[in-house]
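One protein chain is absent from this view; the other protein chains keep their places.
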Amino acid sequence: MILKKTRRSLMIVMTKDTMQIVREQDVVPFRNRVRELSTKIGMSLVNQTKLITAASELVRNMLKYANGGKVMLETVSKNAQSGIRLIFMDQGPGITNVQQAMQDGFSTGKSLGLGLPGAKRLVNEFDINSIPGEGTTVTIIHWKHGR
Amino acid sequence: MNKIAQLLQNNKKQILESWMQNQLADASLRDDLISNEELRRQSDELISGLARATSSGNMDNIYTPEYEPVVEILSDISITRARQGFSPRETGMYVLSLKQAISTVLEEKYSEQPEVLYKELITTHKLLDNLSMVTFDTFIKGREEVILRQTDEINEISTPVIRVWEGILALPIIGTLDSARTQIVMENLLEEIVNTGSSIAILDISGVPAVDSLVAQHLIKTVSATRLMGAECIISGIRAEIAQTIVHLGIDLSNIKTKASLASALQLAFSMRSVEVRKINKNTGFSLTR
Partner (left out) sequence: MDRIPILKMGPFLLVTIQVDLYDRLALNLENDLISMVSKTGARGVLIDISAVSIVDSFMGRILGNIASMSRIMDAETVVVGMQPAVAITLVELGLTLQGVYTALDVEKGMELLRDKIGVMNDPEEDEEEPDDSND
């Protein structure tokens, strides 16, 4: 008998959108788009700011290490709660040691090394998948009420 | 078409009557919470849904599309009942008494064929047991929603920001400080700092039962955020046992202004704002000079 998951805990994707990020100037319209989506689902200002800041960190990484990529922007719903899911996909060099990259203060560039771990702290769900030589995919979800 | 579906369709009236009787006979029926008509309407709807679902031949997996309407009805019923204040037993009995009703009808119909009767009874019981689990599941979910809402309300109420003097805010924290609460405290405090243009905030933790490293971290975060805004933060109400645990845990609060009591924090705040409070004459009482 299969009754592990009731259909209520499934995540439903309500809207879907893709943006190409190739230049630094693309970051501003991208951030505005995220703000627009999160306002639409009624996210509070603090949660919006957290989400956009996390997104900003991830987009910067994409531009810096992979010369850009694309982002999928989705509004999702689970357990009657709505949220925003962002999927950052690039075809850059990938990260050889993900664990290390997730540590505070670690950077191969000259930054503070807060990008990845900081972004993770800012959002509710964070998932990173990287294959050296093929690229990196980072998925973040932030719920309307921030939990 | 299988026997149960047939039975549900042909003998719907009889089953409904018998079920209603069972429910009405039950001493625990809360006729103060639900009217008879409402109960009959709900029950009728459920039997019809069940008849449609069982006609597919699927008798044991209720997490399939054909059972969706049934599960939907049951979930709705138990969620509304959870909110209305029914006990889980009462909600569970609702489905379990249907089991009784169907069994009675089955017995009458197949009294000549004990083998068939036995098989059908087992199937029916299994199905209805599963369905009653759904009511428990959703009942608990409904209750959890109530609890969550109340937690939010408590959080909202229990974090007042008080303007104690021009440019000085006080925020008494009562109860445990977890991360969700810290968020609210921070938001309220920072919002109020902007609104009042205050440059000093006193965080009084006399009402916090215990400070562990996590709570301390939350406090430090709040202080840091206040400083980023351009205001200074004083933590007051540090009791002896809290000071002890803080040192034992090796938490570093040396960058933060701390005071034992709200009064001494206020005094510090006054001196930071160059405000002086002093006693003058018995008759003129109390005066403040800047």
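Should a chain be cited, it is by its letter among A and B, assigned in written order, with residues numbered from 1 in that chain.
Operating definition for what follows: a residue touches a chain if its C-beta (ideal position, glycine included) is under 8 Å from a C-beta of that chain, and two chains touch if they have at least 3 such contacts.
Because the structure is predicted, anything quoted here is derived from the model rather than measured.
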{"item": "Touch criterion as defined above, residue of B:Glu191, B:Asp212 or B:Glu241 at the omitted chain", "value": "B:Glu191"}
{"item": "Residue among A:Val27, A:Ile87 or A:Met102 touching the omitted chain", "value": "A:Val27"}
{"item": "Sole contact to the chain not displayed, among A:Gly69, A:Gly115 or A:Gly135", "value": "A:Gly115"}
{"item": "Touching residues (missing chain, whole complex) on chain B", "value": "183, 186-187, 190-191, 193-194, 197, 199, 221, 224-231"}
{"item": "Hidden partner chain, residues of chain A it touches", "value": "24-25, 27-28, 31-32, 35, 45-46, 48-50, 52-53, 56-57, 60, 104, 111-112, 114-115, 117-118, 121-122"}
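The rule is simple: only the chains that are shown with their structure count from here on.
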{"item": "Touch list for chain B against partner chain A, complex", "value": "60-63, 68, 130, 137, 180, 183, 187"}
{"item": "Residues of chain A defined as touching chain B within the complex", "value": "1-3, 5-7, 46, 146-147"}
